[in-house]
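Before any comments, here is the structure.
Every protein chain but one is kept in place in this view of the complex.
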Amino acid sequence: MAIRNQDDIAIIGWDVSPMERHTAKTETQMLLEVVTGAVGDAGITRAEVDFTCAGSCDYVAGQAFSFVQNTDAIGAWPPKRDSHVEMDGAWALYEAWVRLLLGDIDVAVAMGSGRSSTADPALIYPMEMDPFYLAPLGADHVSLAALQARALLDRGLVTERQMAEIAVRTRRDALGNPYAQIRGEFDIDDLLGADYVTAPLRRHDLPPITDGACAIVIARGDRARQLSENPIWITGFAHVSELHYPGMRDLCTSHATRTAAKAAGLDESPVQVAELQASFTHEEPLLVQALGLGPDAAVNPSGGPLAANPIMATGLIRVIEAARAIREGRARRSVGHASSGPCLQQNLVCVLEGNE
Amino acid sequence: MMAHQPCAIVGIGQTHHKSRRWDVSLGGLVREAASRALEDAHMDWVDIDAVVLGKAPDLFEGIMKPELYLTDALGAAGKPMFRVHTAGSVGGATGIVASHLIESGRHPRVLALGYQKQSEGNAQFALGSGKGASLGAGGAFAPYMRSYIYRSGAPADVGPMVAVKDRQNALKNPYAHLRLADISVESVKASPMMWDPVRYLESCPSSDGACAVVFTDEAGGRDAAKAGRAPAWVIGSAVRSEPSQFPGRDPVRPVAALDCATDVYAQAGITNPREQVDCAELYVPFSWYEPMWLEAHHIAAQHEGWKMVESGQTALGGSFPVNMSGGVLSSNPIGASGLLRFAEAAMQVRSTAGEHQVDGASVAVAQAYGASAQYFAMWVVANRLDPFGE
Partner (left out) sequence: MTQVTESTISFPYKRSLGPVIGAFLTGLAQQRILGIRCGERVLCPPLEWDPETGVDLVPEDLVEVGPAGTVTSWNWVSAPTEQHPLHHPFAFALIRLDGADTTLVHVVDAESIDAMATGMRVAPRWKEGRTGHITDISAFVPGEQSVAAAGAGPEEPVTMMDYNASITYRTPITENTERAERATEDGWFLGLRCPICGRTYTGGKGYCPIDTIELKVTDEVELPQTGVVTNYTIITPIQYPGQTETDPFARVHVLLDGFDVVMGYQVLIEVPNDEVRIGLRVSAVWASEGEKGAVSGWTDSNLVGWIPTGEPDVDDPTLVNRIN
């Protein structure tokens, strides 16, 4: 194995909350538990965490400044170096990773959390779209995703049957994942016989609505080696955004994902596991192609977002599941992908490698 | 004392802050600031490698995750776009996150932008959003200021003096929102009491505005210097958070404020901020926060911050000018206000602050805070790297 840069950053621990349709817990309670779980998994205490960064969203929470209560989960006493992004926890991890690259501190925790159950996502999502041209039409994420699916179907890049196969495969794989919400054996013809929800998407093509949270611990160089026998090294990390308006984009390919993957060095060698934030079935082949994944890469063995979709944590959970695959010996190299915005507008790629 | 790479500020831009910028769309507002920063940096959209956007709650404008919509407005299509949100300190955190992208070697040129278009909604609605909305930010923080006045023994005029000083400074800042040429301690004391003990003229406006900063790596900074456009160098930055409430928590002299300042001064090699720092831009949304932050950031001894105000030391012509730009008391687009503090400090050490320039300023401190005085972001900028050596 290549000699590591002494200052490389590694994942040394994590925790994921139960993935529920309706949690009775507050977002803060969920975070409190996963941060406790993550630092415990890493063999440290909160006191040893030098930097924290959380990802969450006021409009998901239904309250301005909703992240302020969540600060209580961090253990910020004595006060901590701490930040927050109004983005999925995967971007909170990115900020934490950059922070550790500065070389003066050693351990960081990134978090993601959200309770999507508290309101109808179809009414919330239009608010993240172009305020003049899209939001006033109530253009929600499912409607826009359906436009992308139609484009892929028309181009022959996917079929409805292939989409249903992805739905079946992911929910079956989720049977092995205690952190999944939707799991089971589904009959593909039964699925294809159901009515469209928003054509060409049927219920099985859509992610569930999920409440959940996660936390991940990263450490730098020697500290990572000291704390973990099997640190999972972040060897590449990049994110790229496309322009916003779906009508001006090529919806049949994910340029941003390709660019981010290249910047993260994904193609330097094969990955055995890829955890992708493919929230709709048709997004999977699109992302697989953009990432240049080979046929030997297992895609979303955790079940992916189609099995559990706690918005604002889903992306970070992909990184966690990619790390889990390495820890469990199912992969030597893996990739986690996160996405934000309509039709995969923003894409983040995180490449992981285990020790040899 | 830096292990990481140097970070230079080579371009700064801001909008004319007003209660309503109805002449522009949201995209137009942020682009006004960004274009000015790019122009100042002698760069174009295509030269930027990454964009960091910061703003306070999305409920102010009713646009969720606006970095999505603003990606191409800010030339970020095909690039990384990042969105920070740390309450009132967000502008500061935005600048710091952007500087880290340079210092870590991730990108050589980064654009940071903070904004708020409060006129599209209503600040009180967004600050309260429901239960307890009647209190307002001023109502929530008035007890802190009362506690400061009592514990320090400060005369009642000190708050009004800060209010006057900042608005008089604002008259020298072409971008500032409030332009109160006739303001005086008497007129402040005669203004309506809003949140006892804080009067109307002691509190910040609600503004539409944006601020943008262009950061480069060391090579970019040196190139700008050679071209006669002296950069500002980031010689220290720090953030601290503490929980909002627990028995015994002191929001008047918060430990997070003390620790953040200790950290940033150590990075910059500063052992005596009062002497070694030439001027400061501090987040003062209500007048009494100026003496509170002077103390909580080790510039004045405990209970003595008000004396710096009363004796005129913090005036533009004083020995330790504070908020030369007019500060938050004169312009408050909440998501941008922290970045404005950071940018104004950088303008001072680049000698580009025009009429509100402190002569010879070479080291400046900027601070932004958020929520119940629990989130702090600070940086120190200078006109050279390592002004205080090891």
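The letters A and B name the chains in turn, as written, and every chain counts its residues from 1.
The definition used in the following text is that contacts are C-beta pairs under 8 Å (C-beta built on N, C-alpha and C of every residue); 3 or more make two chains touch, one makes a residue touch a chain.
Not measured: the values here are computed from a predicted model.
> Which is it among B:Asn122, B:Asn272 or B:Ser311 that touches the chain not included here?
Selected residue, touching the omitted chain: B:Asn122.
> Can you say which of A:Ala38, A:Ala54, A:Leu134 or A:Ile218 touches the chain missing from this structure?
A:Leu134
> In terms of residues, what is the contact footprint of the unshown chain on chain B?
Listed in rising order, the touching residues are 20-28, 31, 35, 45-46, 59, 61-62, 72-78, 119-122, 124-125, 129-136, 138-140, 142-144, 146-147, 150-151, 192-197, 243, 245-252.
> For chain A, which residues reach the chain that was dropped from this view?
On the chain A side, contact with the omitted chain comes from 22-26, 28-29, 32, 35-36, 46, 59, 62, 71-77, 115, 118-120, 122-124, 126-127, 131-140, 143-144, 146-151, 154, 195-201, 243-248, 251.
Here is the rule we go by: only the chains that are shown with their structure count from here on.
> Please report how many Å separate the Cα centroid of chain A from that of chain B, as a whole number.
Chain centres of chain A and chain B, defined by C-alpha means, are spaced 33 Å apart.
> Enumerate the contact residues on chain B facing chain A in the complex.
The contact residues of chain B facing chain A are 3-4, 25-26, 57-59, 61-72, 76-87, 93, 97, 100-101, 103-106, 126-127, 129-130, 238-244, 246, 254-256, 259-260, 371-372, 374-375.
> Applying the document's contact rule, which stretches of chain A touch chain B when the two form their complex?
It comes out as residues 52, 57-59, 63-65, 67-69, 71-72, 74, 76-87, 91, 94-95, 98-99, 101-104, 124-125, 127-132, 135, 238-245, 255-256, 259, 340-342, 345-346.
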